[in-house]
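Notes for the one structure printed next.
Other chains of the complex are left out, but the ones given are in their true place.
A, B and C label the chains in the order they appear, each numbered from 1.
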Amino acid sequence: MIIGKVVGSLFSTRKSEKLVGNKFMIVEPVDGMKADGERLVAIDIIGAGIGEYVLVAEGSAARIGCDMKDAPVDAAIVGIIDQGQNWSK
Amino acid sequence: MIIGKVVGSLFSTRKSEKLVGNKFMIVEPVDGMKADGERLVAIDIIGAGIGEYVLVAEGSAARIGCDMKDAPVDAAIVGIIDQGQNWSK
Amino acid sequence: MIIGKVVGSLFSTRKSEKLVGNKFMIVEPVDGMKADGERLVAIDIIGAGIGEYVLVAEGSAARIGCDMKDAPVDAAIVGIIDQGQNWSK
(Lines give C-alpha, C1' and ligand atoms only; values in the text may rest on other atoms or scores of the structure.)
Protein backbone atom coordinates (compact mmCIF):
# COMPACT_ATOMS: atom_id res chain seq x y z
CA MET A 1 0.00 0.00 0.00
CA ILE A 2 1.04 3.59 -0.23
CA ILE A 3 0.39 6.72 1.79
CA GLY A 4 -1.14 9.54 -0.19
CA LYS A 5 -2.88 12.85 0.29
CA VAL A 6 -6.38 13.34 -1.08
CA VAL A 7 -6.10 16.34 -3.38
CA GLY A 8 -9.39 16.30 -5.24
CA SER A 9 -12.36 14.37 -6.49
CA LEU A 10 -13.71 13.56 -9.92
CA PHE A 11 -17.06 13.14 -11.62
CA SER A 12 -17.78 10.84 -14.52
CA THR A 13 -21.35 10.68 -15.76
CA ARG A 14 -20.72 8.27 -18.62
CA LYS A 15 -19.03 5.28 -17.00
CA SER A 16 -19.23 1.53 -16.53
CA GLU A 17 -22.48 0.72 -14.75
CA LYS A 18 -20.41 -1.27 -12.25
CA LEU A 19 -18.87 1.98 -11.07
CA VAL A 20 -22.16 3.75 -10.36
CA GLY A 21 -22.39 4.98 -6.78
CA ASN A 22 -18.65 5.18 -6.18
CA LYS A 23 -16.70 8.26 -5.24
CA PHE A 24 -13.53 8.85 -7.24
CA MET A 25 -10.79 10.64 -5.34
CA ILE A 26 -7.52 11.98 -6.71
CA VAL A 27 -4.65 10.93 -4.46
CA GLU A 28 -1.05 12.10 -4.55
CA PRO A 29 1.54 9.78 -2.97
CA VAL A 30 3.58 11.62 -0.32
CA ASP A 31 7.27 12.45 -0.72
CA GLY A 32 9.55 9.47 -0.38
CA MET A 33 6.72 7.04 -1.07
CA LYS A 34 6.56 4.78 -4.14
CA ALA A 35 5.60 6.89 -7.16
CA ASP A 36 5.63 10.08 -5.09
CA GLY A 37 4.11 13.02 -6.87
CA GLU A 38 2.40 10.80 -9.44
CA ARG A 39 -1.32 11.14 -8.87
CA LEU A 40 -3.83 8.35 -9.25
CA VAL A 41 -7.59 7.95 -9.01
CA ALA A 42 -8.94 5.69 -6.26
CA ILE A 43 -12.41 4.80 -5.12
CA ASP A 44 -13.12 5.63 -1.50
CA ILE A 45 -14.80 3.13 0.79
CA ILE A 46 -13.87 4.99 3.99
CA GLY A 47 -15.15 8.53 3.54
CA ALA A 48 -11.91 10.48 3.28
CA GLY A 49 -11.96 14.23 2.83
CA ILE A 50 -9.80 16.53 0.76
CA GLY A 51 -6.48 17.10 2.52
CA GLU A 52 -6.53 13.88 4.53
CA TYR A 53 -3.70 11.37 4.39
CA VAL A 54 -4.85 7.92 3.38
CA LEU A 55 -3.74 4.36 2.81
CA VAL A 56 -4.28 3.24 -0.79
CA ALA A 57 -4.34 -0.38 -1.96
CA GLU A 58 -3.69 -1.09 -5.63
CA GLY A 59 -4.30 -3.91 -8.07
CA SER A 60 -6.65 -6.82 -7.44
CA ALA A 61 -6.54 -5.97 -3.71
CA ALA A 62 -8.62 -2.86 -4.40
CA ARG A 63 -11.25 -4.74 -6.33
CA ILE A 64 -11.52 -7.91 -4.27
CA GLY A 65 -10.70 -6.38 -0.89
CA CYS A 66 -13.46 -3.79 -1.26
CA ASP A 67 -16.21 -6.24 -2.22
CA MET A 68 -16.25 -5.06 -5.82
CA LYS A 69 -14.77 -8.14 -7.40
CA ASP A 70 -16.56 -7.66 -10.71
CA ALA A 71 -15.90 -3.92 -11.08
CA PRO A 72 -13.15 -2.21 -13.10
CA VAL A 73 -11.40 -0.77 -10.06
CA ASP A 74 -7.63 -0.93 -9.54
CA ALA A 75 -7.05 1.42 -6.60
CA ALA A 76 -8.96 2.12 -3.38
CA ILE A 77 -8.65 4.21 -0.26
CA VAL A 78 -8.80 1.61 2.50
CA GLY A 79 -7.79 3.62 5.55
CA ILE A 80 -7.23 7.12 6.89
CA ILE A 81 -3.85 7.67 8.54
CA ASP A 82 -4.08 8.80 12.16
CA GLN A 83 -2.84 12.33 12.73
CA GLY A 84 0.47 13.11 14.38
CA GLN A 85 2.50 10.38 12.74
CA ASN A 86 5.72 10.83 10.81
CA TRP A 87 6.51 8.85 7.68
CA SER A 88 8.88 11.23 5.94
CA LYS A 89 12.55 10.48 5.39
CA MET B 1 -7.15 4.28 -12.16
CA ILE B 2 -5.59 7.07 -14.13
CA ILE B 3 -6.89 10.04 -16.08
CA GLY B 4 -5.74 10.11 -19.68
CA LYS B 5 -6.51 11.80 -22.96
CA VAL B 6 -7.53 9.69 -25.94
CA VAL B 7 -4.99 10.56 -28.63
CA GLY B 8 -5.64 7.92 -31.27
CA SER B 9 -6.93 4.52 -32.19
CA LEU B 10 -5.33 1.40 -33.56
CA PHE B 11 -6.18 -1.42 -35.91
CA SER B 12 -4.91 -4.97 -35.68
CA THR B 13 -6.23 -7.44 -38.23
CA ARG B 14 -4.16 -10.41 -37.04
CA LYS B 15 -4.97 -10.73 -33.36
CA SER B 16 -6.22 -13.08 -30.68
CA GLU B 17 -9.76 -14.15 -31.56
CA LYS B 18 -10.77 -13.11 -28.06
CA LEU B 19 -10.04 -9.52 -29.00
CA VAL B 20 -12.25 -9.46 -32.09
CA GLY B 21 -14.86 -6.71 -31.96
CA ASN B 22 -12.96 -4.47 -29.57
CA LYS B 23 -11.81 -0.94 -30.20
CA PHE B 24 -8.22 -0.18 -29.28
CA MET B 25 -7.59 3.38 -28.19
CA ILE B 26 -4.26 5.06 -27.53
CA VAL B 27 -4.40 6.96 -24.24
CA GLU B 28 -1.86 9.40 -22.82
CA PRO B 29 -1.94 9.93 -19.05
CA VAL B 30 -2.30 13.64 -18.22
CA ASP B 31 0.47 15.71 -16.61
CA GLY B 32 1.01 14.95 -12.95
CA MET B 33 -0.74 11.59 -13.24
CA LYS B 34 1.03 8.24 -12.75
CA ALA B 35 3.16 7.51 -15.80
CA ASP B 36 2.27 10.85 -17.37
CA GLY B 37 3.26 11.12 -20.97
CA GLU B 38 3.71 7.36 -21.32
CA ARG B 39 1.04 6.16 -23.70
CA LEU B 40 -0.80 2.87 -23.45
CA VAL B 41 -3.38 0.98 -25.45
CA ALA B 42 -6.77 0.38 -23.83
CA ILE B 43 -9.97 -1.21 -25.01
CA ASP B 44 -12.97 1.09 -24.89
CA ILE B 45 -16.28 -0.09 -23.44
CA ILE B 46 -17.73 3.42 -23.13
CA GLY B 47 -17.45 4.95 -26.58
CA ALA B 48 -14.84 7.65 -26.01
CA GLY B 49 -13.77 9.91 -28.84
CA ILE B 50 -10.38 11.30 -29.78
CA GLY B 51 -9.55 14.24 -27.51
CA GLU B 52 -11.76 13.18 -24.62
CA TYR B 53 -10.41 12.74 -21.10
CA VAL B 54 -11.08 9.29 -19.72
CA LEU B 55 -10.69 7.08 -16.69
CA VAL B 56 -8.53 4.02 -17.39
CA ALA B 57 -8.44 0.87 -15.25
CA GLU B 58 -5.40 -1.38 -15.52
CA GLY B 59 -4.51 -4.97 -14.70
CA SER B 60 -7.04 -7.68 -13.91
CA ALA B 61 -9.62 -4.94 -13.24
CA ALA B 62 -9.75 -4.19 -16.97
CA ARG B 63 -10.31 -7.80 -17.92
CA ILE B 64 -12.69 -8.90 -15.18
CA GLY B 65 -14.42 -5.57 -14.66
CA CYS B 66 -15.32 -5.31 -18.35
CA ASP B 67 -16.81 -8.79 -18.67
CA MET B 68 -13.85 -10.06 -20.68
CA LYS B 69 -12.38 -12.35 -18.09
CA ASP B 70 -10.88 -14.74 -20.62
CA ALA B 71 -9.42 -12.12 -22.96
CA PRO B 72 -5.83 -10.82 -23.09
CA VAL B 73 -6.75 -7.30 -22.04
CA ASP B 74 -4.84 -5.35 -19.36
CA ALA B 75 -6.23 -1.82 -19.74
CA ALA B 76 -9.70 -0.41 -20.39
CA ILE B 77 -11.46 2.92 -20.66
CA VAL B 78 -14.17 2.67 -18.02
CA GLY B 79 -15.44 6.24 -17.82
CA ILE B 80 -15.38 9.62 -19.51
CA ILE B 81 -14.43 12.52 -17.25
CA ASP B 82 -17.09 15.24 -17.02
CA GLN B 83 -16.02 18.53 -18.56
CA GLY B 84 -15.04 21.54 -16.49
CA GLN B 85 -13.13 19.70 -13.82
CA ASN B 86 -9.57 20.43 -12.75
CA TRP B 87 -7.11 17.69 -11.85
CA SER B 88 -3.85 19.42 -12.58
CA LYS B 89 -1.30 20.32 -9.94
CA MET C 1 -1.50 -3.08 -23.59
CA ILE C 2 1.54 -1.59 -25.22
CA ILE C 3 2.84 -1.30 -28.76
CA GLY C 4 6.29 -2.76 -29.25
CA LYS C 5 8.65 -3.84 -31.98
CA VAL C 6 9.84 -7.43 -32.10
CA VAL C 7 13.62 -7.19 -31.97
CA GLY C 8 14.70 -10.77 -31.36
CA SER C 9 13.88 -14.20 -30.06
CA LEU C 10 15.26 -16.34 -27.30
CA PHE C 11 15.93 -20.00 -26.60
CA SER C 12 15.80 -21.66 -23.22
CA THR C 13 16.40 -25.39 -23.13
CA ARG C 14 16.16 -25.77 -19.35
CA LYS C 15 12.81 -24.26 -18.45
CA SER C 16 9.51 -24.91 -16.71
CA GLU C 17 7.77 -27.79 -18.47
CA LYS C 18 4.70 -25.57 -18.70
CA LEU C 19 6.62 -23.34 -21.08
CA VAL C 20 7.61 -26.09 -23.51
CA GLY C 21 6.46 -25.38 -27.06
CA ASN C 22 6.29 -21.62 -26.68
CA LYS C 23 8.21 -19.06 -28.66
CA PHE C 24 9.89 -16.32 -26.63
CA MET C 25 10.20 -13.00 -28.40
CA ILE C 26 12.10 -9.92 -27.27
CA VAL C 27 9.92 -6.84 -27.65
CA GLU C 28 10.93 -3.20 -27.31
CA PRO C 29 8.13 -0.72 -26.52
CA VAL C 30 8.04 2.09 -29.10
CA ASP C 31 8.96 5.69 -28.31
CA GLY C 32 6.37 7.53 -26.24
CA MET C 33 4.80 4.26 -25.07
CA LYS C 34 4.82 3.10 -21.45
CA ALA C 35 8.31 1.86 -20.55
CA ASP C 36 9.64 2.81 -23.98
CA GLY C 37 13.04 1.43 -24.69
CA GLU C 38 12.81 -1.12 -21.88
CA ARG C 39 12.72 -4.54 -23.48
CA LEU C 40 10.70 -7.46 -22.24
CA VAL C 41 10.22 -11.10 -23.18
CA ALA C 42 6.78 -12.18 -24.36
CA ILE C 43 5.37 -15.43 -25.64
CA ASP C 44 3.89 -15.22 -29.11
CA ILE C 45 0.50 -16.73 -29.89
CA ILE C 46 0.09 -14.87 -33.18
CA GLY C 47 3.20 -15.66 -35.21
CA ALA C 48 4.94 -12.29 -35.28
CA GLY C 49 8.22 -11.86 -37.11
CA ILE C 50 11.32 -9.85 -36.25
CA GLY C 51 10.73 -6.19 -37.08
CA GLU C 52 6.94 -6.31 -36.79
CA TYR C 53 5.02 -3.97 -34.51
CA VAL C 54 2.85 -5.82 -32.04
CA LEU C 55 0.33 -5.42 -29.26
CA VAL C 56 1.56 -6.88 -25.97
CA ALA C 57 -0.65 -7.76 -22.99
CA GLU C 58 0.97 -8.01 -19.57
CA GLY C 59 0.15 -9.54 -16.23
CA SER C 60 -2.57 -12.12 -15.65
CA ALA C 61 -4.10 -11.09 -18.98
CA ALA C 62 -1.20 -12.78 -20.79
CA ARG C 63 -1.58 -16.01 -18.90
CA ILE C 64 -5.35 -16.32 -18.74
CA GLY C 65 -6.12 -14.58 -22.02
CA CYS C 66 -3.84 -16.91 -23.95
CA ASP C 67 -5.24 -20.15 -22.53
CA MET C 68 -2.15 -20.79 -20.42
CA LYS C 69 -3.69 -20.14 -17.04
CA ASP C 70 -1.32 -22.51 -15.23
CA ALA C 71 1.90 -21.38 -16.92
CA PRO C 72 4.49 -18.88 -15.62
CA VAL C 73 3.84 -16.34 -18.35
CA ASP C 74 3.41 -12.61 -17.65
CA ALA C 75 3.56 -11.09 -21.15
CA ALA C 76 2.20 -12.14 -24.54
CA ILE C 77 2.02 -10.85 -28.09
CA VAL C 78 -1.72 -10.79 -28.77
CA GLY C 79 -1.93 -8.84 -32.03
CA ILE C 80 0.10 -7.50 -34.93
CA ILE C 81 -0.44 -3.81 -35.64
CA ASP C 82 -1.69 -3.08 -39.17
CA GLN C 83 0.83 -1.22 -41.32
CA GLY C 84 0.49 2.46 -42.15
CA GLN C 85 -0.74 3.64 -38.78
CA ASN C 86 0.79 6.39 -36.71
CA TRP C 87 1.08 6.20 -32.94
CA SER C 88 4.02 8.47 -32.34
CA LYS C 89 3.78 11.77 -30.53
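Just so we're on the same page, a contact is a pair of C-beta atoms (placed from the backbone, for glycine too) under 8 Å apart; a residue touches a chain by one contact, two chains touch by 3 or more.
Every value quoted in this text rests on a predicted model; they were computed, and no experiment measured them.
Taken as a whole, the complex in this structure file is built from 5 copies of one protein sequence, with 3 shown in place.
By our rule, only the chains that are shown with their structure count from here on.
The centroid of the Cα atoms in chain A and the matching centroid in chain C are 31 Å apart.
With each centre defined as the average position of its C-alpha atoms, the distance from chain A to chain B rounds to 19 Å.
For chain B, the set of residues touching two or more other chains reads 35, 59-60, 62.
On the side of chain C, the complex with chain B involves touching residues 1-3, 32-36, 45-47, 55, 57-62, 64-66, 76, 78-82, 85-87, 89. Residues 8, 10-16, 18-19, 24, 26, 35, 37-42, 59-60, 62-63, 69-75 of chain B touch chain C in their complex.
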